[in-house]
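Only one protein chain is missing from this complex, and each of the others stays in its spot.
== chain A ==
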């Protein structure tokens, strides 16, 4: 675990260096598109260096100065499948964004959806020697969490302290300075497969960029599309992407659960392609123009030309009604949402005080999806769009860019993670010395 601790810390340092330089790129490697945003951080005076516990960048303000999107290639289920194809796609996006920004970017913060994220809740407790909680105590309690065996070929993507408790007072955000006898912490840890991360690292390195941070895109989508009270009271964000659907549950402004369903909008397209015997681009076009999940009587009469160019007169002049298209799409959407329902149930979502569900991501633009989702997931469903960010072009404000915008917020206001705290190196000797002094005091 120290290995990962070191690498994550190195990434933090790089991010800090990038913020010092003022320019950092955000890369959303998705299954259907790759988006690159170039952020400029304004002035070093806006970085208030806090003393370890506070978020690293303080209240830094940033501005999007370059944005580019390109069709993704070689990415399946949010994981890199064909390295060179993906590398070229990343290069295209980064170059276009750089050109728009007019500056060269060297540091990139990436987010991706796949790699089978798995959430763990960890708990740790330590005794407080001097009766108050200090920075050192926080670091100690974080490293005292017993880490489950999450698998040899997996990495930890996020490890965030969610809740602190001093003695029996729980629900503390910042326990420093509190008086008590014991400090305990609840930590949320998200582990992912190592191979996709390494592939992504390799691709980014091939583009002469340095990785300054990495985030799960379901987490990023959550922080950009959930509004503040939803994050506070408890809500789930469903990021309906192209190759996978991300789920993240937030309460008290912390992510407590994240998962992905390895199905997304691309599967709907391939269903249409197979069901209607049309090539994928045509299927994609039909899905975006005529797609839906709720058939009405009108849709039976709404005929869609399946024009193609094969030379077979009969084949080229087929038509389908819109109801048929909806009939193809709806079962797949239902399947995806059922799967999401299963994951939410497994996570115990029904025990949260508020059970708000926010649908975002490119596939959430499907008409009628909120109705279908409320039938499957519960009544409190809304469609979400990412937060408005300064300088963001109009073309990238849609729900499909929720995770890209979320990664911007993640870059600007990173949440405290386990590796933001120093490992208490002086733990044992200082304690034993103190104990010896205490023994002397007690006996003489």
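Here are some notes:
Following the convention adopted for this analysis, a residue touches a chain if its C-beta (ideal position, glycine included) is under 8 Å from a C-beta of that chain, and two chains touch if they have at least 3 such contacts; residues count from 1.
In this section, contacts and distances are computed from a predicted model.
Per its UniProt record, the hidden chain corresponds to "Cell division protein FtsQ" from the list "Spermidine/putrescine import ATP-binding protein PotA", "Murein L,D-transpeptidase", "Carbon-monoxide dehydrogenase small subunit" or "Cell division protein FtsQ". Screening A:98, A:160, A:199 or A:217 for touch with the missing chain picks out A:98.
From the set A:12, A:63, A:88 or A:285, the residue in touch with the chain omitted from the display is A:88, counting the whole complex. Of the listed residues A:310, A:379, A:394 or A:443, the one in contact with the hidden chain in the full complex is A:310.
Counting over the whole complex, chain A has residues 70, 88-89, 91-92, 94-95, 98-99, 102-104, 207-208, 279, 308-311, 315 touching the chain that is not drawn.
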